[in-house]
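Down below is the structure, laid out as C-alpha cells.
As you look at this complex, bear in mind that one protein chain is not there, while each of the others sits in place.
Naming follows writing order (A and B), and every chain is counted from residue 1.
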Amino acid sequence: MTIARKAVVWGLFAAGGTVSAFLLPAVIALFLLVASGRVPPGLHYASAHAFAAGVIGKAFLFVVISLALWHAAHRLRVVFHDFGVRLDKTVARAVYAVAAIGTLLTAFYLYSIH
Amino acid sequence: MSQRTLELEVLRYDPEQDSEPHFQQYSVPCREDWAILDALNYVKENLDTTLSYRWSCHMMVCGSCGMMINGEPVLTCKTFVRDLPDTVRVEPLANFPIERDLVVVLDDVMEKLQRAQLWIIRQDPPPVDHEFTQSRGALQKFKQYTMCINCMCCYAACPQYALDKEFIGPAVLALAHRYNRDSRDQGQSERLNTLADHDGVWQCSFVGACSEVCPKHVDPAAAIQQMKVDGAIEWWKQRLPGSKR
Partner (left out) sequence: MSRQPYVRPVSRTTWYMRHGRYRRYMLREVTCLLVAFYTGLMIWGLAALAGDSPVGWERFLAAQQNPVMIAVHASALIYYLVYMTFDWFKLAPKAMAVQVGERVLPDRAIVFGHYAAWVVLTLLVFWLTGVF
C-alpha cells in the first residue's frame, strides 16, 4: 500500500480553492463592471498590457489561473462521481487534460505578451 | 409526570422469514423524560419481545445504540422524546447491511479498524529510567479524536461511504489521526501508506455530515482534512533523495 497519486492533485485542488475563494469574487465583479460598460482605467489596454508584460504580472496571472483550473478540474471529477457517473478513470483523464491544456495556453499567451 | 403517546414505525426484518424489511407500528406511552431507547425497551418488554436491537450503557459512552431516528443517525440513548414529533420512524443505522430488525452487520468497519494500525507505533524504545511524559499541550493535539466511541453514526451519514463501501470512512480515519498526532507515536508514515491509499482519505469530499452527526463531537471531518494535508506533504517527502518509502 502506498500513498496514492491523488495526493498531488488534491494539493493543487486545495491551493486552487484557496486562491479562487479569495480572488474569484473580485474577478467576477470586474467582469460585471466591464459588462455594464464601466471599464475601470486599470483594464484599458495600456495598463492591462503593462501588467501582463511584467514579470510579477505574469507570475501572478499564471499562478492564479492555473491553480484555479486544477481546482475546478478535480472538483468536476468529484461532481461526476457524485452524480452517479462511474467512469472515474476516463473522467479524471479528461478533466486533468483540459486543466493541463489550459495551463499550457495560459503560459503560452503570457509568454507572448511583451 | 405527564405522559405522551408516541407512534413508533420500526423497520423489522427477519432473515429466516422475510425477503425484505417492512415497517411495524407500535403505540408507546412515554414519560416526558424518556429517551427513544426507553420507548424501544417498552416495546420489547410489553408489546413485542421479538424486536432485536443493540444497546448497553444508556449513557452515551458505549456506542452500541446507534440507529436512524426520523432519518438522522443518532444514539437512541441520547435522543429524547421531548425533542421528537408524535410519529417516530426507527430504522437500523444506514449504509450497513441489516442483520435482523435494528441490528446491522459491522464486519466491514471491524476489518478497517484493524487495517488502520490503531496503536502506538515506535521505532525507538520508550524510556526505562523515568516516566514517558506527555505535556498538556501535546495531549491537546489529539485529545478530541480519542473521544470516538465507535458508534458508527458517521458512517451512516457519510454519502461517500454510502456510494462506495471500499472507503475507509470517518471514524477509522479520525482514530488513526489520533495516533498520528500523538507525540509518543512514530508511525505516521507507515499509517499514511495505508490510509492515504486510493481507498483512504482521498475518497472523502468533505461533505462534513460525519462531524455534524457525531454524538461525541470528535469532528472526524477535521481529522480527515488534516490527514489529507499530511498525506500530500508525505507524498513529496517520500520522493526526496535519501528517503525510504
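Please note the rule applied: a contact is a pair of C-beta atoms (placed from the backbone, for glycine too) under 8 Å apart; a residue touches a chain by one contact, two chains touch by 3 or more.
All figures in this text were calculated on a predicted structure; none of them were measured in a lab.
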item: Contact residue for the chain not shown (choose from B:K141, B:H198 or B:K216); value: B:K141
item: Residue touching the undisplayed chain, where the options are B:N95, B:S189 or B:Q203; value: B:N95
item: Sole residue of A:L30, A:V63 or A:A94 that reaches the chain not shown, by the stated touch rule; value: A:L30
item: On chain A, residues whose C-beta touches the chain left out of the figure; value: 14, 16-18, 20-37, 39-43, 45-49, 52, 61, 65, 68-69, 71-73, 75-76, 78-79, 82-84, 86, 102, 105-106, 108-110, 112-114
item: Where the unshown chain meets chain B, residue by residue; value: 13, 15-16, 20-21, 71, 94-95, 97-99, 105, 135-137, 140-141, 159, 162-163, 205-209, 211-212, 219, 221-222, 225-226, 228-229
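Operating definition for what follows: only the chains that are shown with their structure count from here on.
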item: Chain B to chain A touching residues, read off their complex; value: 159, 163, 192-194, 196-198, 200, 202, 205, 228-229, 231-232, 234-235, 238, 245
item: Residues on chain A engaged by chain B in the complex (per definition of touch); value: 1-8, 10-11, 14, 78, 81-82
